[in-house]
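My structure is below; once you've seen it, I'll send some questions.
Every protein chain but one is kept in place in this view of the complex.
What follows is subunit A.
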Amino acid sequence: MGFEQIIFYLLSAVLLASAVSMVTVRNPVYAALFLILAFFNSAALWVMLEAEFLGVVLILVYVGAVMVLFLFVIMMLDINIDVMREGFIKYLPVGLLVAVVVAAEMVMVLTNKSLHIPKPTPQPADYNNTEVLGEQLYTYYVYPFEIAAVILLVAIIAAITLTHRKRPPSTKSQNPSDQVKVKSTDRVRIVKMKSESTGGD
């Protein structure tokens, strides 16, 4: 077993362990942190496959942006984990049975010889992963790429439709454009009047 393989198995083991912990751990904040660990490990696996760009993007987008938002949401919501876990024990035997059967079948099939993919040859050191990916994505795969963009648009529309509510009229709020447009004359009224002081004696 070469050094590369040792690294691969190490990363994969941590990845699997953190994925399992993410599902089973009681505290949702820990779960989110385990998910971050899983993302870091899969990013490392991608880097090992010479897909450096994807690895970097995974960390930047998922760990840097998505998971931070996730943590915010988890901390702001009061999630009662016991209610969520109701029925977990009840369905556990069936779920476990199905999982074991499927896993056993998958092991039997996927260790089969016919899934024999030749080992790819490593690219030279100056090979630019990002450039190739970008070129493929915007030329050869432009059609799927555009469809993916439409899916994101639909996701935005759906999210807004399902969550946007008109504020009740009793809500007091500021209108920034009105605030910006305001002039000093709207706020302060200068009244010219005669001095009422009658002077000292």
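In the analysis below, a residue touches a chain if its C-beta (ideal position, glycine included) is under 8 Å from a C-beta of that chain, and two chains touch if they have at least 3 such contacts; residues count from 1.
Assume contacts and distances are computed from a predicted model.
The complex appears with one chain absent; UniProt names that chain "NADH-quinone oxidoreductase subunit N" among the candidates "ABC-2 type transport system ATP-binding protein", "Diguanylate cyclase", "NADH-quinone oxidoreductase subunit N" or "Cytochrome c oxidase subunit 3".
From the options A:L10, A:V100, A:V142 or A:V182, the residue with contact to the chain not on display is A:V142. Only one residue from A:V23, A:A125 or A:I151 touches the chain missing from this view: A:I151. Across the entire complex, the residue among A:L110, A:A125, A:V180 or A:M193 in touch with the chain not shown is A:L110. Remark: the omitted chain is touched by one listed residue; of A:T121, A:T161, A:N175 or A:S195 this is A:T161. For subunit A, the residues touching the chain absent from view are 105-106, 109-110, 112, 114-115, 117, 140-144, 147-148, 150-151, 153-155, 157-158, 161-162.
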